Structure formats: structure tokens, C-alpha cells
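Heads up, one of the protein chains got dropped from this complex, but the rest are sitting where they should.
The letters A, B and C name the chains in turn, as written, and every chain counts its residues from 1.
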Amino acid sequence: MTTTQSYSVDELITITAARELVDNSVVFAGIGLPTLAVSLAQNTTATNLEVIYESGVCGAHPSELPSTIADAVLITDSEAVLTISALFGYVLQGGRIDVGFLGAAQIDKHGNLNSSVIGDWDAPAKRLPGSGGAHEVLANANETFVIMRRHTARAFVKELDFCTSAGPDRVIAEGGTPRSRGVTKVFTEYGVMSRAGAGEELTLTAIHRGITAEDVVAATGWELQVSPELTVIAPPTEAELALLRDEIDPSGVYLR
Amino acid sequence: MTTTQSYSVDELITITAARELVDNSVVFAGIGLPTLAVSLAQNTTATNLEVIYESGVCGAHPSELPSTIADAVLITDSEAVLTISALFGYVLQGGRIDVGFLGAAQIDKHGNLNSSVIGDWDAPAKRLPGSGGAHEVLANANETFVIMRRHTARAFVKELDFCTSAGPDRVIAEGGTPRSRGVTKVFTEYGVMSRAGAGEELTLTAIHRGITAEDVVAATGWELQVSPELTVIAPPTEAELALLRDEIDPSGVYLR
Amino acid sequence: MSTLAANRKPKVMGLRDAISTYVHSGDTVSLEGFTHAIPTAAGHEIIRQGITDLTLVRMTADIVVDQMLAANCISTLVSSFVGNSSAGSLGEIRRRIEASGPQNLNYVEYSHYGMVCRYLAGAQKLPFYPLRSYFGSDLPKVNPEIRKVLSPYPGPDGKPEEIYVVPPINPDVAIVHAQRADQWGNVQMWGLTGIQAEAVFSAKHAIVTVEEIVPDDVVRSDPNRTIIPSHAVSAVVPVPFGAHPSFIQGYYDRDNDFYRSWSAISADEALLAEWLATWVHGTTDHSEYVELMGAAERERLSVAPAMSQPVNYGRRR
Partner (left out) sequence: MSTLAANRKPKVMGLRDAISTYVHSGDTVSLEGFTHAIPTAAGHEIIRQGITDLTLVRMTADIVVDQMLAANCISTLVSSFVGNSSAGSLGEIRRRIEASGPQNLNYVEYSHYGMVCRYLAGAQKLPFYPLRSYFGSDLPKVNPEIRKVLSPYPGPDGKPEEIYVVPPINPDVAIVHAQRADQWGNVQMWGLTGIQAEAVFSAKHAIVTVEEIVPDDVVRSDPNRTIIPSHAVSAVVPVPFGAHPSFIQGYYDRDNDFYRSWSAISADEALLAEWLATWVHGTTDHSEYVELMGAAERERLSVAPAMSQPVNYGRRR
């Protein structure tokens, strides 16, 4: 992606994701761009947003940007630290998370995710970290936002090499009852793909300035549907960029 | 029961039970005579005995005798306080208790216990407190000691009005696999009844001085077997009585 | 880095408002506290508001349940222990269950760990929770909610293995009491913490009464002390002495005299009615109840300090 504006892809994705966060919701956030997006939303449109980290920290007040979900600065001055079993059992499976944030190596049109292997599971070309808590976030958070910085046909695939984390369509296909809407938004360098939940395909609903729908379709491994109401995303405002750069990540921990 | 010695039934039962506690074991103790028995054992024959209370307190160092299993004096200065779910799940069901102590309104010859109702459960003549944790103590502690101060045919019955807590014989009869030996000792005003575990009846193995086996058989609702090696229990020693009265319960909280 | 929510809403409420907002006739209500920190004041406020037809869930149904029964708040009781500790009987509960009584209480009987597992299932939104109890017991015969499942793994002897399970509890509201919370509803507790966290997580709403609301920095100096996080709490209510006659570790002792006196009071319906008229209906709120206790009584239950030693959470240099 090229842009004539003076902001990076990371800044663009972070700001776009922040705008989609709704006030008064509880967000399960990983480290990196989700941390920034949540922090930006708390300072702009969703000032009563609550963040819970996979490590069990609730109500963090870190002295600086955390570099992992378990960074010591997240614990000191926080409001509560839960055990892992309480976090996964009572909070996540308990249905108390509105929005989860995930990344993945591969995603398909129904928002199923692969973070385990490239190639065959038994003898993979590349071994990836695996689920961690991703499987449970997708299964239990009411909806999940996915951030995929690089939008390529190798990542946006017709068939996953392996399904680590299943969306509601696959849950239903196996005879289960979904407890979540699955992936509802995917943020990439090109724009935003959206779906409401089970039965729907991820559809291109918004593109960044300077991008065409054709660019995105060509970079997607399945026949990507384009919304008839496709919009162009308003570029980052001076205020958003200033908050990100001067208040939230002044040392450039995540922003490149 | 009458005795010519200068000690009470409570003292006699407490001292008899204390002598049966084996060193290095973990005991799940209720309040009252079990607390005294455990404390006496720790000061005599089982100095490395560990006591865990149903409230979750481990390694209690109370400033005075506790009046409930949850008395504040059990918590202050203790070594650990577990949540109820950890106590019942990880410690008791986890198989970490060697000896449990229980009482009951009724007991049968296999050590099954009733603490729920006298009469029909649906319209009882007398509603009793119910299981509390008794059901789980009997099911999970390796063995259980029962203290029944009054030895009468209304308490030592052929058929329980209701089985609240089941010993291993009833577990097997239902097709389960017992996880405990069930009741192995019953301490009463008359003496001690014993069994090794499933398949055995509670048998009179020891009597207090001045009691005859016939006395005990007559006071028991089933045909009580008497051990051919029936022994007479050595009366409390001066040392045991002094410890109990001067060190363990100097204010007479439980000793009457 | 700023992560403070600028328009965050405090969760502090008065007890009257909290009960009228979250407790309604016909609801399923969990009232928990295992000997320690029993939410008595909340129970009394339910009586004052004339709420009826509750399904009351409480592991140890003790004095406050006896009082709520006498005030006709409860139509179903789910419990694993109906007794006044070791201090005697609960007259009203016995009258409502025993053959000689009116038998108008629907009583659902469990063991303690059965109740614990129901809360664990409820908090985790599981369809059931397995436990190694109930084989050989008559409890499953009188409680059809206690069922069996076949394990998909072979047992220790290589044969198929069955295990009992209990269903989840998901009350409309859970009510618990604790030492303190901040204005956002982060609840801190020490001493016996019982099943309170699980009860709150299992419920749709949660009211937490506390001895005191403390400044944010007190809570945040020790986040591991928080047993219930803000997001699980609907209302946090300052109610000093709110657990009397039970005790609050470090705040006041158990009123053993009151426990012992309850056998005689509850044995006599007239005495019990008089007690409710004086102490519950006769007081407009819990602060009047505490006033009625009197300074000497509060002094009698007071405790001397035994302070914890601090730990270091560390700060990046």
C-alpha cells in the first residue's frame, strides 16, 4: 500500500479499529495494535471502555506502554489480577467479553482462523505458535475483531491449512450451538471487511483512500464480495494522530 | 455410662480418639471434640499431624480455642486460607486428606450416615442440618473417624431413615468405585467400633473400663459383632488430662 | 500512557436502591458468605421491601434465611446445610419443612460440594459440572437435578466410568458482603473468601455490600487482594456492620451471644415476629439497626489490630 499522507499502515489500522469500538463495552485485548486501538478509543469515542488482558489483569493503569500482555507495568497499580482459570472460565467462557482482538496466519471467508501450521499438521512446512487463547476468544467473545497487517492471498485463503479457531459457521456444521458471532471486522492495510455473524461472508465494506475494491479482491484468496455501500474511510485526523504519537505511544514501542 | 474415674465422657472420647491418630497424616477436623483430639495428638503421639478446617484454613495457630470452624482466631496467624472450591475440589476430592472426622444422627453397621432427617424426607418428623461437607468427607477422606457421644439404638440403627453420606459398600452397590475406606472408627461413651473398609461390619474392638460387651450390644440397633480380641481401653493418663485441661482447653470451651 | 476512562461511572448505590433495582419478587437470589461475611443487612432490606416468592440459594442456610422465611420472602430454598452453626436450631426452617409444620417450603437439598459445583458451572456457563460425590447416597433420590454422565475415557480399571453431575446455578442476582471496595466496584476481601467470587460470576447481576468504600489507591496498591473485579459488579453498597451477627475479619467479631439466643427466639413464632418488628420493620435502614445495637455491643465485638506485612509490586526504574 502506498499513501500520500504522513501516517503509517500501523497508525491507519489502529485508528480505523479504534473508531469501531463502542462505548461501555468490555474488550479482551492482546498486545500491539489492539492495545493502541483500545487506548485511543478510551481517549476519544469510547471513554468508558473496559480492557481485560489475557494474563488476567483488569483495570490496568500502566506507567508506560506494556510490551507483553503480562508486562509488570500492567500489574502494578491495576485494579484486579485474576487467575488464569478465573479469566478463561468465569470471564471469557462466562460470556462477559463483548469484543475480542485476534491476529492469525490465515483467515477464510467465514472468519475461521489458522494459527497452528502452514502445510500438514503432522509434518508442517512451518510450525506456528498455535492457539494460545485465540480459540477461546473466537468461541466466547460476543464478536471478534481481527487485525491482519498484510493483505495477501496467502493469508486470506479459500481453505485453511488447519482450523485452530472456529467461527460460528463451522460450529453449526459440527452440530454445535455458537456462543458468539465470530469475526465481525477484519482490519488490513487496504480497509475493512465485515460480517454480522453466522451465515454471512466477510464482505469488503470500507477501503482506505487510494485503494480500489479491485486491489482488495485481487489480494484475497476467495471471491471477495464487495458491499454495494462500500465507503472510503476518512483518513486519520490530526487529533487522532497526535493522541497516538504524543500521548499513547510516545516512545514508539509499537508505532513504526 | 458411669465411671469411677475423675474424667468426663468428653475427655474420655477425646483422649481415645487422639491415640488413634497417626503421625504425619493430614486431618480434616470439625469443631468440638475433633479439634481437641487433634490438638492432643499433636502434643503427644502425632507431633507432625496437619489439620485442615472445612472453612479452608491450613496451619492454624489460634490464640484461643476456636468456637466454629470459621472462627476469626483460626484465620489470624494461620499459614494459608483456601477458597471453598479449592478446599473441596483440590484438597478433599483431590485425595489429600488422610483422616476425616464426622458426627451424625444415625449410623448403620457399614458406616453409612444420616444427618438429613428423622422420618420421611418429604415430611420429616425432624429436619436435621443435612450434609454440609459430611457427604464429601466420607466419600473422599482416606478414612473417617466418627464421634457419637450417646450410644443408643436410635442412633446406631439397622436401617437409616435417609442416607446422607454413603460409605464404600453403598458406593459399590450402586456400581461406583469407592475412593475411600469410609468409616473405620466410631468413638462413643462405651468404646470403639472398628472396620478396615468395604465389606466389613463395624465391630466392637475396645471398651472403656467398667463397660461390658453386652452393654454395647444392647445399645446398638443392629446385631453388633464383638471382636474376639476385644480390649479394654487404658484410662486417660494424668499427662493426657493435664494437657487437655491446662493447655488445650483451659477455659472449658468444649470440655464439660 | 493514558488509559483512564474519562466518564467512567461509579457503582456506589444505597442499599434500598440496590435491592429495589436488582431484586424482584419471583427472582432466584444467591446470598453467600460461609460463616464469615454473611450479607445479613441485604437480607433484612429484602424483608423491609416485602419481596416475596424468591428462590433463595445459599450453601449454609442460617439465621438470615430463618428470618426471610418467617417474613414470607422465600418459596423455594436451595441449600446444603440448614442449621444455626453449632449454636442450636432454626425454628422457622424446621416449621416449614417438618411434618408437623405447614410444609409450604419447597426445599432442594444438596451437599456442600454439590452447591460449590453448581456455582462453578454457573460461573463458567457450563451445562453441568462433574463431581466425585453422590454414589450410594439417597440425595439423588430426592433431588432429580443430580444426574449421571458416562465418561468418554476408560476408568482406572479400564472399564467405562460413570460420574455424577450437577446443573449450573445462574441466579438473577447474587448478594455478598466484603471488607471493602473502591467506587468502581473492585471488591477486596481477606480471611475466609468462601464461594463469593463464583456466586457473583454465576449471576446476571451482583450486589456487593461492604464495610467501607476506600480510595482508589488503596485497592490499586494490592490488585491481588481484589477477589471480584469491577466488571462483574452491578452495585457496591457501603453498609458498616452489614454482616452482623456474623463477623468481618479485622472489623468486628462474631456475635456468639446472638447466635445462641436465636434458638429460643425462632422456636416461638410470636417472639420471632416481635424480633422482626423491632429489628427489621422497626428500623428504616441498617444504620438504624446498628444504632439499636448500641455502642456497648459494638465495642464488645470490636477487634484489636493484626496488620499484614506489605509486599512489593515493583515499579520500572
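To be clear about the criterion, contacts are C-beta pairs under 8 Å (C-beta built on N, C-alpha and C of every residue); 3 or more make two chains touch, one makes a residue touch a chain.
What you are looking at is a predicted structure, and each value in this text was computed from that prediction instead of being measured.
In the whole complex the chain that is left out makes contact with A, B, C.
Here the missing chain is touched by one residue of C:S25, C:N104, C:T284 or C:S302, and it is C:S302.
Interface note: of B:T76, B:S194 or B:Q225, the residue touching the hidden chain in the full complex is B:T76.
Here the missing chain is touched by one residue of C:T193, C:T209, C:S234 or C:S266, and it is C:T193. The residue from B:I31, B:A60 or B:L202 that touches the chain not shown here is B:A60. For the chain left out of this panel, the touching residue among A:D10, A:E50 or A:D77 is A:D77.
Residue positions on chain C in contact with the hidden chain: 124-132, 147-153, 155, 161, 163, 165, 167, 179, 188, 190-191, 193, 218, 221-222, 224-225, 249-251, 253, 302-317, in rising order. In the full complex, chain A makes contact with the omitted chain through residues 31-32, 54-57, 67-72, 75-77, 81, 83-85, 88-89, 92-93, 112, 116, 119-136, 139-140, 162-179.
One chain is missing from the display, and on chain B it is touched by residues 26, 38-39, 42-43, 47-52, 57-65, 72-73, 75-82, 86, 89-91, 93-96, 179, 247-250.
We take it that only the chains that are shown with their structure count from here on.
Across the two interfaces under comparison, A-C and B-C, the one joined by more C-beta contacts turns out to be B-C.
Between the Cα centres of chain A and chain B there is a gap of 58 Å. One simple way to say how far apart two chains are is to compare their mean CA positions; for chain B and chain C this gives 29 Å.
Annotation for chain B: no residues touch two or more other chains. Along chain C, residues 197-198 each make contact with two or more other chains.
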